[in-house]
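For this view, one protein chain was removed and the others were kept in their places.
For chain A:
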Amino acid sequence: MYYLGLIVEYLKNYMKTRLTYRADFWVEVVSDLLFQATNFIFILVIFMHTDSLGGWSQNEVVFVYGFFMVPFGVFSCFVNLWGFSERYIVKGEMDRVLTRPAHNLFQILLENIDPPSLFGSLIGLIIMAISGANLGLPFEWWTIPALILLTLGATAIYTGIYTTLTSLSFYSDAPTGILPLMYNIQTYGRYPVTIYNRAIQVLLTWVIPFAFVGIYPAALFLQREEMRGMALLTPVVGAVFMGIGLLAWNYGVRRYKGAGS
């Protein structure tokens, strides 16, 4: 209850800051969508030169991309750790957060909440609907519950990975530049992982499981029998990686000694 109240207060606060920079809201929505559009161009360009990518048709790959956008939008809205080390460790804001009663990670996430990202999720759903209709995918009773469950699982995977990586900044005094480097990799989980060699498949499935935020869960809706087991594993992988992320974070916070003045 206490945490719910906090969410409401932070959202109110968010609205106030946002109203100060009103035009900015739309700039961000548009730039988010353009970002997605550029990735989309890549898929379209690929299929100008081939009919299938590892046995997957254009509509199927586009559908996977649509699915990928949904958890990614949710993740970008609620988990924004990009400037963490810069803002909270180098500038010392972590000290302020730690003196308050609510869990520190929860506060940091709320302080950086970013609702415009949810537009991406909406576009993703539309892309899924269009390409799904092109493919003649059936709409079953379990489609919506499965979509929600897999989205939550995928979002948990993102959160786990990025929390783990961000918590590295508690251990090294240097601003870690790993997050930007990871940025391109997260998109690779959208392509049929079977085209990669074994090492990369294992990496994208079990080490940095970005395949679980794109191709595996989307395969369930595409009725790809061979990936059904993996799709159903998504929430489990999500729980595991979320757990790792929280452990690494809490352990890191205990090691935190404060920096600067």
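By definition in this document, a residue touches a chain if its C-beta (ideal position, glycine included) is under 8 Å from a C-beta of that chain, and two chains touch if they have at least 3 such contacts; residues count from 1.
In this text, contacts and distances are computed from a predicted model.
K.L.:
Between "Copper-binding protein MbnP-like domain-containing protein", "Glucans biosynthesis glucosyltransferase H", "AzlD domain-containing protein" or "Daunorubicin ABC transporter permease", choose the name on the UniProt record of the chain that's been left out.
P.N.:
Listed in its UniProt record, the absent chain's protein name reads "Daunorubicin ABC transporter permease".
K.L.:
Pick from A:7, A:98 or A:178: which residue touches the chain that isn't shown?
P.N.:
Looking across A:7, A:98 or A:178, the contact with the absent chain belongs to A:178.
K.L.:
Identify the residue among A:27, A:122 or A:144 that touches the chain left out of the display.
P.N.:
Of the candidates A:27, A:122 or A:144, A:27 is in touch with the missing chain.
K.L.:
From the listed residues A:97, A:203 or A:253, report the one that touches the chain absent from this view.
P.N.:
The single option touching the absent chain is A:203.
K.L.:
If the missing chain were put back, which residues of chain A would it touch?
P.N.:
That gives, for chain A, the contact residues 21, 23-24, 27-28, 30-32, 34-35, 38-39, 41-42, 45-46, 48-50, 53-54, 86, 172, 174-178, 180-185, 188, 191-192, 195-197, 200, 203.
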